[in-house]
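What follows is a structure written as structure tokens; I'll ask about it next.
Some chains omitted; the rest stay in position.
Letters A and B mark the chains in the order given here, with residues in each chain numbered from 1 onward.
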Amino acid sequence: MANAQKTGLVITAHPGDFVWRAGGAIALHAKRGMRVKILCLSYGERGESQFAWKKAGVRMEEVKAQRREEAEAAAELLGAEIEFMDAGDYPLRTTPEMLDRAIDIFHELGPSFVLTHALEDPYNVDHPEAARFAQEARIIAQAAGHKPDPERAYAAPPVFLFEPHQPEQCDFKPNVILNIDEVWEVKRRAFEILAAQKHLWEYYTRVALNRGMQGGRNSGKAMTYGEAYQRLFPEALEALA
Amino acid sequence: MANAQKTGLVITAHPGDFVWRAGGAIALHAKRGMRVKILCLSYGERGESQFAWKKAGVRMEEVKAQRREEAEAAAELLGAEIEFMDAGDYPLRTTPEMLDRAIDIFHELGPSFVLTHALEDPYNVDHPEAARFAQEARIIAQAAGHKPDPERAYAAPPVFLFEPHQPEQCDFKPNVILNIDEVWEVKRRAFEILAAQKHLWEYYTRVALNRGMQGGRNSGKAMTYGEAYQRLFPEALEALA
């Protein structure tokens, strides 16, 4: 179980995902002193590395190593720790051992929130699989009979789905827009670590600016850069304003 | 525009609605010093007063007066002010004058939240009409060209839909459960002012208890009595935990 320090957990299929989709949230909570951990299920070696594969004769292990290095550098810049599962990508296949480890991570970390993929994505089969895996681990982690420990306090943290590449096609409906103004520069620098996906730097900068303007419209308070999330479970509140 | 005191606005079709569906939120925010105003579009004279009409020869004006009295007593007990529009019920028909007045109320009050009905209700045509009316007033109230006033600050408050009688049939999907433990006794006493609908006292007590247990499950924090709401617009947040 977690100590007094609050923690957050981010479960993604590929390295790019935690940068484009949740880099702001990671940097923001890390900056405020939270321990944020990224569980990155694969290195995105097949599907997220088009550039690397253009070099004739490149080997899988090289691509994975290169992607791992980038992911570690991006996580460090954002202020998070990172753990990989090497589950493969395109397709990503999880195993009982991976599930077991993910449940242990829930127990060790006791996260205050979980960030993961949208539940559907017709463009990418790894994304919903990562989301399914995250949900399953979260649910089992609160079952008293899984590795029972009478000392453990149980709680199921809120889940926020981050924004997919083509939100409407994924039935993604944002109900939270996180203000990431104070960490935008960090997020943008993390983009630039992902050299293989340079064509997406400007794309996701535009996404952040447009979500920021929407955030401002919905709240009446200025916001320049935003990250959109879909909260999955009802929130219990002590007041509405 | 509102002064420093925070305010809340509740727009309902009939008197019973603000008691059963939002009585906890009203009492809670009033108790914390907010000014809460109820805009009650009708007296519920036709559809919510089955009991009164069993008396032979009863006249419409009598039923309305009796319902008005009850509604005023309930609002007072909950700590809110109340304004009526006498729009009729079964069917409730709004007019341009009513809309104009509702917009003025938005300007006068500058509410921090608006509570109203679910957007659909196949059992009741007045409920969606009240919700539509509330939405229209809220939207027009922020148009610079409606009764322009260069001094006015514009903002569109968040809207929370309260729980209808048969939530699944109304496509009501709660994403907020408000903890009303500290005002439960007040809400329950307000029930008892609605003598004509005694058969609903226990029904809505059970609703509150079951929503309370769901609130506790979703947050991991104890809650005995809850009120469910559906937040309609994305919320802009500065942090996720």
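Assume a residue touches a chain if its C-beta (ideal position, glycine included) is under 8 Å from a C-beta of that chain, and two chains touch if they have at least 3 such contacts.
If you're wondering where the values come from, they're calculated on a predicted model, not measured in any experiment.
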{"item": "With 2 copies placed, total copies in this complex", "value": "6"}
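The rule is simple: only the chains that are shown with their structure count from here on.
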{"item": "For subunit A placed onto subunit B, the superposition rotation in degrees, Cα atoms, nearest 5", "value": "180"}
{"item": "Distance from the mean Cα position of subunit B to that of subunit A, given in whole angstrom", "value": "38"}
{"item": "In the complex, subunit B residues that touch subunit A", "value": "6, 8, 25, 28-29, 32, 34, 112-113, 115, 154-156, 158, 160, 174-179, 214-216, 218-221, 223, 226, 228-229, 231, 233-241"}
